[in-house]
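Notes follow once the structure below has been shown.
Note that one protein chain is taken out, while the other chains of the complex remain in position.
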Amino acid sequence: MKPGPKSPPELAPLLAFGAHPDDIEFGCGGVIAKETRAGRAAHFVICSRGEASSHGKPAQRVAEAKRSASLLGATVEFTELDGDAHLEVSSAHTLELAGIVRRERPGIVLAPSLTENQHPDHPRLGQLVRDACRLARYGGVKELRKFPSHAIDQLFYYAVTPEAEPPGLTPVLIDVSAPDVLKAWTSAMAAHATQAAARNYVELQLTRARLRGLCAGCGHAIALFPNDPLLFDSLAAVGRGARRF
Amino acid sequence: MKPGPKSPPELAPLLAFGAHPDDIEFGCGGVIAKETRAGRAAHFVICSRGEASSHGKPAQRVAEAKRSASLLGATVEFTELDGDAHLEVSSAHTLELAGIVRRERPGIVLAPSLTENQHPDHPRLGQLVRDACRLARYGGVKELRKFPSHAIDQLFYYAVTPEAEPPGLTPVLIDVSAPDVLKAWTSAMAAHATQAAARNYVELQLTRARLRGLCAGCGHAIALFPNDPLLFDSLAAVGRGARRF
Amino acid sequence: MKPGPKSPPELAPLLAFGAHPDDIEFGCGGVIAKETRAGRAAHFVICSRGEASSHGKPAQRVAEAKRSASLLGATVEFTELDGDAHLEVSSAHTLELAGIVRRERPGIVLAPSLTENQHPDHPRLGQLVRDACRLARYGGVKELRKFPSHAIDQLFYYAVTPEAEPPGLTPVLIDVSAPDVLKAWTSAMAAHATQAAARNYVELQLTRARLRGLCAGCGHAIALFPNDPLLFDSLAAVGRGARRF
Amino acid sequence: MKPGPKSPPELAPLLAFGAHPDDIEFGCGGVIAKETRAGRAAHFVICSRGEASSHGKPAQRVAEAKRSASLLGATVEFTELDGDAHLEVSSAHTLELAGIVRRERPGIVLAPSLTENQHPDHPRLGQLVRDACRLARYGGVKELRKFPSHAIDQLFYYAVTPEAEPPGLTPVLIDVSAPDVLKAWTSAMAAHATQAAARNYVELQLTRARLRGLCAGCGHAIALFPNDPLLFDSLAAVGRGARRF
Amino acid sequence: MKPGPKSPPELAPLLAFGAHPDDIEFGCGGVIAKETRAGRAAHFVICSRGEASSHGKPAQRVAEAKRSASLLGATVEFTELDGDAHLEVSSAHTLELAGIVRRERPGIVLAPSLTENQHPDHPRLGQLVRDACRLARYGGVKELRKFPSHAIDQLFYYAVTPEAEPPGLTPVLIDVSAPDVLKAWTSAMAAHATQAAARNYVELQLTRARLRGLCAGCGHAIALFPNDPLLFDSLAAVGRGARRF
Partner (left out) sequence: MKPGPKSPPELAPLLAFGAHPDDIEFGCGGVIAKETRAGRAAHFVICSRGEASSHGKPAQRVAEAKRSASLLGATVEFTELDGDAHLEVSSAHTLELAGIVRRERPGIVLAPSLTENQHPDHPRLGQLVRDACRLARYGGVKELRKFPSHAIDQLFYYAVTPEAEPPGLTPVLIDVSAPDVLKAWTSAMAAHATQAAARNYVELQLTRARLRGLCAGCGHAIALFPNDPLLFDSLAAVGRGARRF
């Protein structure tokens, strides 16, 4: 189940992991929309069907996720780990995700942050993905021999809610203000109708992005948290400073 | 006393502040060498003549600084605040530095970090520069009316020694491995002969940069600490992840 | 210049300090509106006339501040320290503010947070107010003999912008969702027309409060940061837990 | 095994979890005594019989815990997870504790803090309880269908020893100075005679509470650490500031 | 005014700075008692006469300080900076204290911690002392030419109250349990009768030290916070691990 549109050579594919069918969209859907519009292939791996949540049946949730990924220009696959609200950190899961990393060979990986927040599954999946990106590099792991080893370029964490933003990491902000990007993101979030009906998730995320945008001097922005320091060839490449007020 | 070589339109000039004649070179000289080689204009403002140090007379120190700046392709000016080892944080100093910011109109400003370290002047100058960059923006400041207001693009802190690295800020790393860059930096540091003779400053800085480089998978790298979150247009622009081990 | 409406005995007066004519309103105006509607007397001390800002003349700024305080049900006085964008931390200023604390005898004091942010005056005033609250207690301070010593009940910091929120302090959230409170706050911010015209300050603050409110399960909320741990007589008194998502 | 005395309508029941028979008493017994004296129902869930400790047989430990809970006015139940010194974080345990939360329907939950300290079981139980409080809310969790979903009001962490106090959370202090409260707490701690004989646990806890009390200007105080920001309707409700020196 | 008893060659003299006549005793008097009993010379520099405090006249305070220092086996001098509750950070003060460091040539320096606490003078004096220890090393400082430059061995911070303990520094604990040490410390604190009568300062400090001692497995202990990492020749020299519970 490879991403449909191949990335151009200069844009290594993006691989995003979510613990529940809506986590990627709510946490960083605007970034996905921006990247796919720029031609980068994006693939989602969703690790439960949201079966523990108060609203929506698993079949609905899966259908919503497929529609939402499509609105963002991404492909999607589901993998069953321990089930919604039952996720545990284990080597078996790490190896399973590392196998996906090797198969997809992404440049960029997105995962939920490691900071404890409203759902115990979020930081655990973050930890599994971080470890999976490491194991994908190690040549001697028996269970991973089906695909050659692979070193990703960068791992970024997204935060599903404000409390999940890691306090000790300086974020990078991605400008998602372009009208088509914002519209695709909003549609993708709204596609999770079972959740959007229950709580103001869409407003929450747009409010967060607007606050970041207001502070940074653009319309809307989404914060990502890099797992490693960033290496640049020169200062000309180091983005823009983000402070308007 | 404008920087000699004008920056090309796409490279806004760089303005670096140092508390003593050798701080810029020891703290981030490799970055300066890289930027000037790429065509960016760089100008140094040195706020004392090093007259309190155990080694070297002020006249020697000034001569060394001029030679060193020249080796890095930068211009240099001296401004007297309270004198070496006497620096205080005051509005008068902030205004003086803000006037220089307005006059030079840099895109990028470099200043010593705010973290307490071996010399009390370092974090104080960092604070003065940070505040000066703010005051340079405010249209109503009477003392600054000689030049129009100016908003810089980005403020980065450099750390003169490892203990000055701010613990709560994620660094960006600049690759300074190119042989000509490394050579220019080393020469510029060695030009401060009165200091290099007294302690292993040159080895200290090259060891730091080598350690950063080893960790990041390049030859040598220098860490800068952005004052504000970084805003990028897309993930393609967010550097490379820096972890080799 | 005492607060007009006396507080009822059970509500000790509130004293809020601002570095510029609009800081209190933008940082915590909703809290003020809520408290004065509950009958608590509120008095503002504004420490400059905003003369350094790019927009608005001092006379306009003062008029806006008076109108805004009135909309919030607060009285206001101006005190000249070093002038806008020139504030320094000095004993003379601390003593001046401590004198005001003794004269007003507040139960609650509000001050800008100590975290560095877009305006150097903000954290400096925060530091002056914190120290002033201490000096107001010391019986032996000669310059303060005009009024008897006074110990406030609590000092809370407000953050003018998100970057000013102190990273190491757990906030308390005040629910400002009541329509009349929100309306009074919005009007008070809008009364600073010279500033509101230049940047989206009003939207910034309402977006912040809406984001806090969405997370806390109420309409809008404002975060305050207590200077000291909070002491309660029982768990029944410890507010509500604020997590909706 | 519901709490004996029903809470009055305005005081939702309190549910406290302990990894060992004496953890709740040593960590926050004074708070329990205060709450039950105010009429709030309190129920303890103890997750081992202390069988790994150097002193006391399990049967003794259980008897001590029952007597101690009784002295505090609380009811108690034991649940076997992995056994003393063997606790692991698992979904099965989380679900078991979530079931208890649903059955008891508490307003307030107390759990050991997440900070690593002298006993590995403490932070693990804290994590299990925190996650259990979340799972108790989710309508779709199959294993929990015996009871309707339940959202607690607040989760507070207690620290069994000073090193367990979470460094990044601002505590709330509960005044436990009333003679009958202090006496009940002391008796409840002393009831764990097998432990109190081995080390100065009682003195340790009274010394901690006295130090907090001295700093806060009351006799004795116990620190609790809220998992979420606190939401208040007005400043009048935000306790007292706790600084006497 | 050199310390009376000369230190033996292997014990470089100790120099302790206090902002008020009782700060050294309350913050670390037990350490002083222990060191002087071991033969180390100790000298106190007190930077005000406590004239702003609510209790005690300056002449009384000075007499108490002299008696207290004598009970601890230390010599004492007073130096007037800005006066009690008026202390500012300035180069002039730093130079004055650096001159004392050069004159006394201590191995160990003790200063109040840099963490904001109940008295604004405390962290400011800490900053002045830290900077003074640096300036004492610099050969070129004109104002200091009366004495040769001097590099101290170590700077430790003491905390006058618990809130002054620096959150980011791991303490070293000094065992002050020996009965004669504890008695000398208690007497020295009690000698500040004007203060001890007003608040429970003596109990506060003994309670702190007892809590540290209980946790560390000794009777009483005082925490000091080293300004620099500690360098040891071998693990045999790295004290004892301090955890009893």
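We just call them A, B, C, D and E in the order they show up, numbering each chain from 1.
Keep in mind that, in the parts below, contacts are C-beta pairs under 8 Å (C-beta built on N, C-alpha and C of every residue); 3 or more make two chains touch, one makes a residue touch a chain.
These numbers were taken from a predicted model, which means no experiment stands behind them.
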Fill in the blank from the handout: Touching the missing chain are A, B, D, E
Fill in the blank from the handout: By the document's definition of touch, the residue of D:A38, D:A85 or D:A237 touching the omitted chain is D:A85
Fill in the blank from the handout: Contact with the hidden chain, among E:V31, E:L72, E:L128 or E:V141, goes to E:V31
Exercise for the section: Over the whole complex, note the residues of chain A touching the chain we left out. Expected result: 89-91, 94-95, 130-131, 134-135, 137-141, 149, 168
Handout entry: Residues of chain E (touch criterion as defined above) contacting the omitted chain
Key = 10-11, 14, 31, 34-35, 38, 40, 108, 152-156, 168-175, 216-218, 221, 223-224, 226-243
Exercise for the section: Write the list of chain D residues that the hidden chain touches. Expected result: 50-55, 82, 84-88, 116, 118-120, 167
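Here is the rule we go by: only the chains that are shown with their structure count from here on.
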Practice task
Name, by label, each chain that touches both members of the pair chain A and chain E.
Solution key: B, C, D
Exercise for the section: Give the pair among B-E, A-B or D-E whose set of contact pairs overlaps with that of A-C by over half, matching residues by number. Expected result: D-E
Handout entry: Proportion of interface numbers common to chain D and chain E (over half same, under half different)
Key = same
Practice task
Quote the value, from 0 to 180 degrees and to the nearest 5, of the angle by which the CA atoms of chain B must be rotated to coincide with those of chain E.
Solution key: 120
Handout entry: Far-end chain from chain E, centres as C-alpha averages
Key = A
Handout entry: Residues within chain D bordering two or more other chains
Key = 168, 243
Exercise for the section: Just spell out which pairs of chains touch, all of them. Expected result: A-B, A-C, A-D, B-C, B-E, C-D, C-E, D-E
